[in-house]
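Just one protein chain is left out here, and the rest sit where they should.
All chains are identified by letter, namely A, B and C, in their written order; residue positions are counted from 1 within each chain.
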Amino acid sequence: MSKARLEAFSDGVIAIIITIMVLELRPPASAELAGLWHMRQEMCAYTLSFVLIGIYWNNHHLLVSAMRRVTGAVLWANLHLLFWLSLIPFATAWMGRLPTNPIPIAVYGTVLFLDAIAYTILQTTIIGADGRGSELARAVGHDFKGRISLASYAAAIVLAFVNYWFSYALFIFVALLWLVPDRRIASRTAAQ
Amino acid sequence: MSKARLEAFSDGVIAIIITIMVLELRPPASAELAGLWHMRQEMCAYTLSFVLIGIYWNNHHLLVSAMRRVTGAVLWANLHLLFWLSLIPFATAWMGRLPTNPIPIAVYGTVLFLDAIAYTILQTTIIGADGRGSELARAVGHDFKGRISLASYAAAIVLAFVNYWFSYALFIFVALLWLVPDRRIASRTAAQ
Amino acid sequence: MSKARLEAFSDGVIAIIITIMVLELRPPASAELAGLWHMRQEMCAYTLSFVLIGIYWNNHHLLVSAMRRVTGAVLWANLHLLFWLSLIPFATAWMGRLPTNPIPIAVYGTVLFLDAIAYTILQTTIIGADGRGSELARAVGHDFKGRISLASYAAAIVLAFVNYWFSYALFIFVALLWLVPDRRIASRTAAQ
Partner (left out) sequence: MSKARLEAFSDGVIAIIITIMVLELRPPASAELAGLWHMRQEMCAYTLSFVLIGIYWNNHHLLVSAMRRVTGAVLWANLHLLFWLSLIPFATAWMGRLPTNPIPIAVYGTVLFLDAIAYTILQTTIIGADGRGSELARAVGHDFKGRISLASYAAAIVLAFVNYWFSYALFIFVALLWLVPDRRIASRTAAQ
């Protein structure tokens, strides 16, 4: 019951976050293809953020479906994650408009870094509520992907000031890393 | 469980996509009927897109309710469809504002074409997960409507450069083709 | 199952419609109370539309919970209602900005009239699917409230050109008429 409503609210917020980014894509004033071409960077930023938020939804879904208990701490860790996710549209719009400037790219990386921290906190809080010996704790294990993501985002923030292509490459690398849903949790929950 | 959340998230995203288009309809500055008349093309574009997204929701609903297994591939094929659907408000706003120019009409047709491709991929992925001999595979059959839609959108893109009325006629033709929900799936799922 | 998803999608769309109206309320540029006072008409229009959409949600909820079968016709009648409801934010914004001009008031009345028509069509379609002797058919009966609402909206459209206070009085009258939920359906469904 509590779990169903936590999922419903999270789904609602994530669905809105992933969709309102499209409001930033203003149709060109002219009817020329050049107008679309001019928006290519905003389109790429939108696509990247859509994929990254889709990954969060996907992993959130696996995490919550493996969860056994909803505590107050879990509710707040979940809202904390939603807060940082809600800043992605803002960071996406800034980076999409000024795609070759280090500051907006570093800010985008920072928001992603804080999203990843918030996700890790939620995961830890759920494992704490479920107990160390829980299925989820075993499934998450050493959480290599989570650690690699955090390190990649940290590197992307710094490298934005060296060469912004490094940052974009790291954002895409993390997206590819997670595009395969977390089989460890998935296989275990499927086996239930 | 997994299926319920896939539906809930898709419903949320589709509900937002279908509704935020209305934010593009800016009320006229004057209190004259002429102001509304000036918006007739934007209104028509909104109505067309509302109907087309409504058709996707309807068919998505039948497809998912006939689905037996949610795999990682199904989740991603679903997000892929939602991505292309999320571009409809953008394409609608552009075409609605410049309704007699070939490029915005061709871009609108392209977004619809890619939506139809993404829907076909989702359908194929679900059938792949459920097994060739599944109910859904038999219900979809040769998917004549899907093929006719794809061909119509492709033709609409090209014909936008000849005479845009051909393109509009084809968009409306596809809408009418699907306004009757897919009885093949519906009748079989109803019989369950 | 089908019914649950029809409700979920309708809830999503109505929730978005009722909430995005608030995006029209732009905070005043100055920090004076006069700025708020200047918005009093937009605030009133927002409140009126919020109440009217709330009434639709409430009645929709009672209607669908009494429904026994979801057919293709019911799905489309429902989408048709959502389409006309989705125009309320547009009409509200226009009337709120030009609250003493007959045309925006008449257009607002027309949208409400078409909402009421669409609701009646949905109700008739559901009764048609459930069967004449169904509980819902008996509960709706002669539908006096629905007929009075339609007549009031029609009168409000015409009277906007005579004296707009008549139109506002009629809008408020219909809101008050429905603020009490439809006890006929409610009492019967509660008794199930």
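The criterion applied here is as follows: a residue touches a chain if its C-beta (ideal position, glycine included) is under 8 Å from a C-beta of that chain, and two chains touch if they have at least 3 such contacts.
Everything quoted here is computed from the prediction, not taken from an experiment.
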Footprint left on subunit A by the chain that the document does not show: 1-2, 5, 8-9, 12-13, 15-17, 20, 23, 72, 75-76, 79, 82-83, 86-87, 89-91, 93-94, 97-98, 101-104, 107
On subunit C, residues whose C-beta touches the chain left out of the figure: 7-8, 11-12, 14-16, 18-20, 22-23, 25, 27-28, 31-33, 36, 47, 50, 54, 57-58, 61, 65, 179-181, 183, 186
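Assume only the chains that are shown with their structure count from here on.
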Same or different residue numbers at the subunit B/subunit C copy interface, by half rule: different
Where subunit A touches two or more other chains at once, by residue number: 12
